[in-house]
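Once you've had a glance at the structure underneath, I'll fire off some questions.
Left out: one protein chain. Kept in place: all the others.
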Amino acid sequence: MIQNAWLIPVFPLIAFLILLFIGRFLKEKSSYVGITALALSFILSVMVLFERIGGETYTYVIDWITFGELTISMGYEVTPLNAMMLIVVTLVSLVVHIFSREYMHDDKRIHIFFAYLGLFSFSMLGLILAPNVLQLFIFWELVGLMSYLLVGFWYFKPEAAAAAKKAFLTTRIGDVGLLIGLVILFNQTGSFDYADIYAAVEGGMINETLITTIALLIFMGAVGKSAQFPLHVWLPDAMEGPTPVSALIHAATMVAAGVYLVGVMYPLFLASSTAMTVVAYTGAITAFFAATMALVMTDIKRVLAYSTISQLGFMILALGTAGYVAGLFHLMTHAFFKALLFLGAGSVIYAVHHRQDIRDMGGLWGKMKITSITFLIGALAISGVFPLAGFWSKEEILASALLNGDGFLFTIALVTAFMTAFYMFRLFFKTFTGEYRGGDHDDAHANDPGVDAYGAADVAEADNPRDDSMDEETHVSPAEDHDHHDSPKENSGFMTFPLIVLASMAVVAGFVNLPFLGYPLEGFLTEGINVGSQPHGELWLAFVSLAVAGAGIALAWAMYYKGSISEDYFASKAPGVHKLLINKYYLDEVYTAVFVRPTVAIGRFFWEMDKSIVDGIVNLIGRSTSSTGRTAGRRHNGQLQTYGLVSILGGIVVIALAFVLRGYFG
Amino acid sequence: MMLNILTWLVFLPLIGAIIIMTIPKENVNVIRSLAAITSGIALVISLVLWAGFERGATGLQYATTAEWFNIGFLQINYEIGLDGLSLPLIVLTTIVTTLAIFASFSIEKRVKEFYLWTLVLLTGMLGVFVALDMFLFFLFFELTLIPMFFLIGIWGGKMKEYASFKFLLYTGLGSAIMFMTFIAMFYKAYEAMNMQETTFSMIRMAEIFADPANPDVLTGAVKGALFLALFVAFAIKLPVFPFHTWLPNAHVEAPTAASMILAGVLLKMGGYGLIRVGVGILPDQAARFASLIALLGVINIIYGALLALVQTDLKSLVAYSSISHMGIVLLGIASFTTAGMQGAIFQLVSHGFISALLFFMVGAIYERTKTRTISELGGLSKSVPILAGFTLAAAMASVGLPGLSGFVSELLAFIGIFGASAEILPAATVFGVIAGLGIILTAAYLLWAVQRTTFGPMKEKFVGLADARPMEYVPMIGLLALSIVIGVYPHILSDVINTTVIDIVSKIGG
Amino acid sequence: MVPITLFLALAAILFCIGLYGVLTRRHLVIVLASIEIMLNSVNINLVAFSAIGPFANISGQVFSLFIITVAAAEAAVGLAILIALYRNRNSIDVIKHDLLRW
Partner (left out) sequence: MTAQMTFFIILALIAIVSSVLVMALRTISHRVVSMAFSFFAIAGLYFLLGAEFIGIIQIMVYVGAITILFVFGMMMTEHRNIGFGPDPRKIQQVVSFLGVATLLGIMLYGIFSMDLPTTPQPYVGSVEAIGLELYGHYFIAFLGSAFLLTSALIGAVVIARKEADE
């Protein structure tokens, strides 16, 4: 079966092609094509995983390009790491497909949506199965493209279009670094294959400085893709896309690809302590900053987006502190519970008629039983409450930060863990407890047009879209008055089934690496790759972790459920900080001022220069030629005697010259 | 006598043109189909050549030589042949021209002449790529000028006269420089062989320059000057900053089909000439000026991209993007590695498809909306979803998205430039990193353009525009499919090119 | 005998006078007359060389005969053109006949 692993990405590709060509006749039925394909892929992935456990790494390649003596090949490979990732991706993708069937069923372009999802799944699976880092890069870019297309799925919203572009461009910056890193690496090792690279690194074929350079360049790619500071700005904006897309791409799979990249290139990073330090600190800083911003956001999806960034920072931090398994373990568990949270949010958004502001929600606990419970499970899991998945993986990250990092990293990790628990439960309490506030708000913050997509388009059209400059910062779209204020109710099985599946995964996924069982996942993942010894925390660390999470939850409970601390207590204490956080540290503005505007200004300057100087010289030559012609032409006045005079003068000059130069008779 | 298949290929379009000449100009459909059939046959022949080309064999294939004329010591041969460098470009030429002919079925004005010139142009382009005699090369090179001049000048836009004359004079200047350089090389070779031998053959010339009987004649200064002159001649065609200003004018005014051919094939003649004549005959000089070439390449990339960023006209944006992309060719050549050289050739081919597609899309959009000003467009995804989709795909191919051909050439060029030997290109890393910035800029201007034209709310005046016609699918799908094929499986191209590239690079011994 | 150089000098002077006339006179008749003077100056040279040149022989005189013939023909045709021109354009001012321009 493992030989047929290539079929796993091919199923979604087939779904994509089917939908591309005959999708418009299938309409709503398109979803079943995608669901079927993903179900097949999932089943195959499970089979491959079971075969891989205790089996051998399987590789199959063909020549892709030859230049000189060198050949780059493409193919697929099943390693422990990607066997695990296959399960994660196919499972999340499958449930997202199922979820979308309901969520998107009113959209006229639903077949396009499922086609995109199919192509995305194909790309993501291709990325995972890649036997060499170039193929990874190829699919890496393709998932970026799909992210672009899916974020911009509602292209008629200027915000969505701008967000899509921003997402693509920002990640592209990292990708260029990655590409350059890969190219330098290739020129050192003559191969893109993982095995050759590991061998070259471990054999000391590359000097230290170069390894650091390469590692940092490759890390740039991860920074862009996994939305790490300072390239994280695209991810919150990417929430303009449909919610299932956010769950699949911007929470569970694609954004985790950066972490995965660091994972597969891990020996390279291990060989450079500078690179590891940079990685660890980037992760820590990102985790912290993103968490602070998540504290104040009011858009349910944006809170989750910052939470995602923060959690990705955690993973990067783990990898940077030699916690290879910890990082990847958290990658897996996070995929489940974050997808769960996003889909839960999607369920809520769908139920409250596409409003996303948590200030307009509340009191959904009784109305949406399944959604509420599963969301609670997700929130507990991400907060790291025993015995849910997040507890186990986060505990390992803390362990690696403590054991291999320094006090600063560990402190930041703890603080972030506390903030995580706090903002998740802030979200939970605001959304599900208290009174429903959606009915009496006239200015509902509609941001997710979904069903009435074309209605929103009309609004946007009437509202005269803003100047679409490059630096377009997205805002919530203008107020849209909803007619239907009927109270929210639980959604159909297509939406709740995925929640249940993911919730159960969020509960059990942590058990694959139980310390009592001798860390089975660790044994599986570290097979065949030299990543050093893995740090393990002691028991007290688990209690510290739990205590921190409990404190966060308690504070949120006090502020948003009990009301014993005023909701804007901290905001009023430090209004400056609050403003800074609300405005996302003004990073978008800074980037606009520092990078975007000068570039455009330089472009304009060069254009003017091109028109006036470069082309000016050309035109000047042309004009001077024709004006010379005109001037000379004016001499041709038809006066025979003038002609005669000129020719005689010419003759005289020739004679005189000959006379002067060579004497009379030469 | 059975003529060489290459000869057939080159002169077949001319025969088609002559037949078209005999058809009354009212029979528009006959003329159109005849033009399509002629170019189609040329396409088939070129594919036959592709299939029959012996991979991995060094040297020329399908070569033939015949004495053409002989005036005293001046002997000019009809010498043609194929190798891994010219074959991909020949296939590119026939494909792009055939599709351009399909794309121009909507032209109603002076149809007969249009196809007449297009077919003559085809002969000229094919001739350039097969000619191995410098005189013949020059002749075909010139033969491409006149038809393009008329295509722009008659079927062009508002400023067609200005644009066509600028094109003619500018590239004509390049040809003049080229011709003078050829003559100078001829005499230098004559002198270097102690007045014993004269030749215009590129192959023989390369041998003479590599191993002259009288080395004192070919000093470094002489060879350097010859190379620089050749470089300028081809730089105008490519075009290289600061010789690029004819290109935006020509493109903006040219009709769609002419734009496709211009960007798709004519620019490639510059790159081809640089590799074939410049690097082929004077490899040591090319290596000597590698830093200059790379510098100009990087300037092209960045400068073109920055200018494209601020364009207000969609077509001139694409034109500047061509300039930017041609920088990759220079960069690849300048690296003097097999990867870089292959990247340059890949870029020639891939940009041929991609830019033709982009120009076709711009033309199709213009035909419907009657505007090319970016700010006036918007929301086309809604009114013409298929065209918008293909536009997006073309833009992505141009951005260098993996899976499409642009990526392969960029990758190879990067591998080349970062792997360039320090003796040839001391500042390779710097160039490489700056070129990397260019990739970001490329993504920026193309995505921005796509965002402003196809995304956003639909404008009222664009409601009810007709989406793609069946005839338009032919060039769109054809070009995109080729880009995908090369991008997904570049081996089909690289195994043709590789041997030739190894041969070229091996000449640069030091 | 008079030195030949004097004849040559005289011919040169006459030639230059004729040339000046051709270039500056506005009356077409005079332009033609100037041309005749120039032809004459050439004849002087020929005859002088024929008679007292270093290789004196008859050929110079034969040539001068030819020149006289040509001059006569030229004068006849030239004057005929002049008359035709005058009839058509009603002027024999050289300045007014400027059709020979770009």
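Every chain is named by a letter (A, B and C) in the order it is written, and numbering of its residues begins at 1.
Rule of thumb we're sticking to: contacts are C-beta pairs under 8 Å (C-beta built on N, C-alpha and C of every residue); 3 or more make two chains touch, one makes a residue touch a chain.
Just so we're clear, the structure is a prediction, and the values are computed from it rather than from any experiment.
One chain is not displayed; in the complete assembly it touches the shown chains A, C.
Listed for chain A, the residues touching the missing chain in the whole complex are 639, 641-642, 645, 648-649, 652, 655-656, 659, 664. Summarising the interface, chain C meets the missing chain with residues 1-10, 12-21, 23-30, 32-34, 36-37, 40, 43-44, 47-48, 50-54, 56-59, 61-62, 64-66, 68-77, 79-84, 86-87, 91-93, 95.
Please note the rule applied: only the chains that are shown with their structure count from here on.
Chain pair with the larger contact count among A-B and A-C is A-B, by C-beta pairs in contact.
The chain closest to the protein's centre is B, with centres computed as averages of CA atoms. The most distant chain from chain C is A, comparing centres defined as mean Cα coordinates. Taking each chain's centre as the mean of its C-alpha atoms, chain A lies 37 Å from chain B. Inter-chain spacing, taken between the CA centroids of chain A and chain C, is 96 Å.
Residues 633, 636-641, 643-645, 648 of chain A are the ones touching chain C in the complex.
Those residues of chain B lying in contact with chain A across their complex are 166, 169-170, 241-242, 244-246, 303, 306-307, 309-311, 337-339, 342, 379, 381-382, 396, 401-403, 407-408, 411-412, 414-415, 418-419, 432-433, 436-437, 439-441, 443-444, 447-448, 451-452, 454-458, 489-491, 494-495, 498, 501-502, 505.
Within the complex formed with chain B, the chain A residues making contact are 63-70, 134, 137-142, 145, 148, 152, 155-158, 160-162, 164-165, 168-169, 172-173, 176-177, 179-180, 183-184, 186-187, 457, 460-461, 465, 468, 470, 599-600, 602-604, 606-607, 610, 614-615, 618, 622.
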